[in-house]
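In what follows, a structure is listed as structure tokens, so that the remarks can point back to it.
Note that this complex is displayed minus one protein chain, with the remaining chains in position.
The block that comes next holds chain A.
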Amino acid sequence: MSADTILSFEEAMEKYDPVLGFEVHVELNTKTKMFSSAPNVFGDDPNTNVNEVDLGLPGVLPVVNKAAVESSIKIGLALNCKIAESCRFARKNYFYPDTPKNFQTSQYDEPIAYDGYLDIELEDGTVFRVEIERAHMEEDAGKLTHMGGAAGRIQGADYSLVDYNRAGVPLVEIVTKPIEGAGSRAPELAKAYVAAIREIVKNLGVSDARMERGNVRCDANVSLRPHGQERFGIRSETKNVNSLRAVEHAVRFEIQRHAAVLDSGQPVIQETRHWHEDTRTTTSGRAKSDADDYRYFPEPDLVPVVASREWVEELRATLPEPPAERRKRLKEAWGYSDLEFRDVVNAGVMDSIEETVAAGASASAARKWWMGEIVGRAKTADVDPAELGVSPQTIVELNGLVEEGKINNKMASQVLDGVLAGEGTPAEIVEKRGLAVVSDDGPLLEAIDAALAAQPDVAEKIRGGKVQAIGAIVGGVMKATRGQADAGRVRELILEKLGVEG
């Protein structure tokens, strides 16, 4: 397959206006499947989480999972959608071994949620509204592994092996309306949109939202039109773009590829594209054709789902605070700068800081600890900061010891080591390791005399008014006391001794 010609992104943007559209599939984390009582569990041995319904055996009757319907309604509400008073399921007919029934049970003309929107905040704070067309309920398909041929790809495969554990796992497919006006920020918006969906379903607790496991999967539609033209161009649909970074790259690549096709005077082919992470390019899949004629019809084995307004309001009342609103509230409450807050979010310690503040620390102290000592250690240990094993109480206690002057920052770091090594609470460790700051002036004065005697020239400079030279003396004292002195107090005592005003 020859590589596609592409234009530079900048040139593509000069000439064309991109229009985007996304279909995001969210796997729900219910205990059982959408229409059968088989367990919904990832990673088990092949074909062990199946029963007769999942295998599409003759004469079986599917029954709708109530929890999955409730999760779907919650997703609809979180996306500001209307919830259908009544909706039904439909059969989407196609022949492919990923479904043993030869149809996927989905929704067609009556999705459970429709007409919503989501406000997406881009990195610089710009808010972009994405309109949601619909969110509908359906079931996932089984997993095919292509054997023989090259590297598990279907091209050249000799046969495929099918595991139906995933068949019937509840899915909600979220479809946007065409997204216009994103301009050169289209790739960034694509990434931010999928990130927002992932965050929302995770926050709702309705999905594990792990993209690397396929819990959230994105199909990205891209088309270009000349600036000023209202009619949409012909679109391509890049399938299964399954990481946030890949979504951004895939949209960017397709914009560059479409621009080159249009520039050459050819029409874009309406087709499925496959994303390749290694080369960060897409290749042609299949063209839209007869194969897309799914002959939908109402599912005769399932009766309609009626969502009474009482039920919907009951579910609405259980919704957690939306992630974007929560961030805004916390940022204001903590008084962090934009940059400080963004670093906190990116470091993944926002929840930990919230808990630490709730446990009694000041917002600035909580930030100092989590963004300093703890993030550093987490990086070394290659774990998430929250998983390091430092409780909010530990931070509060540790910070209290420092503020009371019982230990200094350097000791606090050692105390933290002790806590992580399971030696006890901070106070116990201070006691056990003998880490208390030397606050008795007696030993300090002795050490100061020694340090001054050792560096008479420095002492002379300080007497002469060069107070900044004091660092060398303080350093000598700290060394002599093995870091257990309160540096501030040492400084005071030196100045006092030399009769100099600090």
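The criterion applied here is as follows: contacts are C-beta pairs under 8 Å (C-beta built on N, C-alpha and C of every residue); 3 or more make two chains touch, one makes a residue touch a chain; residues count from 1.
In this section, contacts and distances are computed from a predicted model.
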item: Candidate names "Cytochrome c-type biogenesis protein CcmE", "Aspartyl/glutamyl-tRNA(Asn/Gln) amidotransferase subunit C", "Polynucleotide kinase-phosphatase" or "Electron transfer flavoprotein subunit beta"; UniProt protein name, chain not shown; value: "Aspartyl/glutamyl-tRNA(Asn/Gln) amidotransferase subunit C"
item: Selected residue (touches chain absent from view) among A:Pro298, A:Gly372 or A:Gly465; value: A:Pro298
item: Contact partner of the left-out chain, one of A:Val60, A:Val162, A:Ala195 or A:Val500; value: A:Val162
item: Residues of chain A in contact with the chain not shown; value: 30-32, 36-39, 45-52, 55, 57, 63-69, 86, 88, 93, 95-97, 144-146, 148-149, 154-155, 157-164, 239, 272, 274, 285-286, 290-291, 293, 295, 298, 300, 302-306
